[in-house]
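Missing here is one protein chain; the remaining ones are kept as they sit in the complex.
In order of appearance the chains are A and B, and numbering begins at 1 in each one.
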Amino acid sequence: MTITQFVLVATALFSLGLYGVITRRNAVLVLASVELMLAAVNLNMVSFDTYLQDQLHAGQMMSLFIIALAAAEVGIGIAIILMIYRNLHTADVDELNRMKG
Amino acid sequence: MTVSVADWFSEAANWAFLIIALPTLFAGWRTVSANNIVRAVLYLVVALAGTAALFFMLGAPFVGWTVVLVYIGAVIILFLIGIMITRAPLGVETELSHPAKVRIPVGLLSVVLFGVIAYATVDSFSNTMLEPFEPTATADLSNLLYSRWVIPFEVVSLVLLAALIGGITLARRDDPEDRR
Partner (left out) sequence: MNLLATIIPQIILATEEGGHAEEAAHAIVPGITSGALVEWAWLIPVVPLVAAFLIVFFGRKSPFKGWLMAELSIGFVAVYGTVLFVLNATQGIVYEGQVEIARIGELTLEWGWMVDGLSIMMYFLVGVVGLLVFTYAKSYMHGDIRFTWFFASFSLFAGGMLVLVASPNMIQLIVGWELVGVASYLLIGHYWEDLTNVDAANTAFMVNKVADAGLFLGVIIMAVSVGSFRFNDVIDVVVHGEEGALSQYAFWAGLLIFIGAMGKSAQFPLHIWLPDAMAGPTPVSALMHAATMVTAGVYLLGRLFPFYIDPSGLFGGDVRNIIIVIGGITLFLMGFLAVVQDDLKKVLAYSTVSQLGYMVAAMGAGAYTAGLFHLFTHAFFKALLFLAAGSIIHAVHSNNMVDMGGLRKKMPITFWTFVMGTLALVGIFPFAGFFSKDEILASIRYAGESGQEVANLILFLGIAGAFLTAFYMMRLVALTFFGTYKGHAKPHESPKMMVYPMIGLAFFALTAGWVNIPGVYTGFTTWVATREPLTGMGDHHSESFDWTLVAITSAVVATSLVIAWLLYGKDADTQSERDRFRIPGLWPLFQNLYYIPSFYMRAIVRPIMGPMANAVLWFDMHVIDAVVNGVGAGSVVFARVVRATDEDVVDTVYNATAAATGASGSVLRKAVSGRVQQYAAFSFIGVLVIVVLFIVF
């Protein structure tokens, strides 16, 4: 197994996630795309951890923290989407253009 | 240590890698392009599961199980709840993405991004093989977590606490007494 193959997979997932973040109209799906990107990053971290044979396992520890923080982020994000829905009765991000200038 | 392409295909582990990676990528693709919202989220499940499997392959079982438990177990549930609460169109095919006018340039952007990073990667690492490794023992991880990484650990726990409180505060319905 080469390091390249894992990193390429992670890169692809990251790019897909980016595509989803910009393309999707539903706020929840935008969050989901962000999750995809984070997963890609995790994969990157762990691959390099293995590649470098790190004694401190920095990569794996980082990815654990990323998972925890991602979970927290999704929780808050959903709460925010909920609030937006309550006020605007829509979850369509195109409607969220109050900062238009 | 490098490997040639021919040798790569002769390793069983690499075949296993391909069997896991390709569906993962496909699932990722469907997550961002499906027009059925529930299916999009469920495709995300598959993608996450795929990454968990890859973690196992990389000798990080603990992380892999954590992904399964936390991501697939909890986060996806949150997504589904979010879909439900925002009364997204369930079960029907709707336009969940921006029109092609937006999709094509963005797609181009993604492809270019991928290309650039891939190029950088291949240029740097090309055929370098991973050294033989043992799967990481959870005990080692826990030792590290509570020694070397104890401060980030504590901070993250505080973040979770904050997120917990914040989430509850944000999502609370106004009580009748607040509406005086």
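Just so it is clear, a contact is a pair of C-beta atoms (placed from the backbone, for glycine too) under 8 Å apart; a residue touches a chain by one contact, two chains touch by 3 or more.
Quick caveat: nothing in here was measured; it's all calculated off a predicted structure.
Within the full complex, the residue among A:I22, A:V41, A:M61 or A:A91 touching the omitted chain is A:I22. Among B:I104, B:A120 or B:V150, the one in contact with the hidden chain is B:A120. Within chain B, the residues in touch with the undisplayed chain are 98, 106, 109, 112-113, 116-117, 119-120, 123.
For chain A, the residues in touch with the chain missing from this view are 18, 21-24, 30, 93-94, 96-101.
Please note the rule applied: only the chains that are shown with their structure count from here on.
Distance between chain A and chain B, defined via averaged C-alpha coordinates, is recorded as 7 Å. Only residues 3, 8, 11, 13-14, 17, 21, 24-25, 28-29, 31-33, 37, 40-41, 44, 47-48, 51, 54-55, 57-60, 62-63, 66-67, 70-71, 74-75, 78-79, 81-83, 85-88, 95-98, 102-103, 106-107, 109-111, 113-114, 117-118, 121-122, 125-131, 133, 136, 140-141, 144-145, 148-149, 152-153, 156, 159-160, 162-164, 166-167, 170-171 of chain B touch chain A when the two sit together in their complex. Of all residues in chain A, only 1-9, 11-20, 22-29, 31-33, 35-36, 39-40, 42-43, 46-47, 49-51, 53, 56-57, 60-61, 63-65, 67-76, 78-83, 85, 91, 94 touch chain B in the complex they form.
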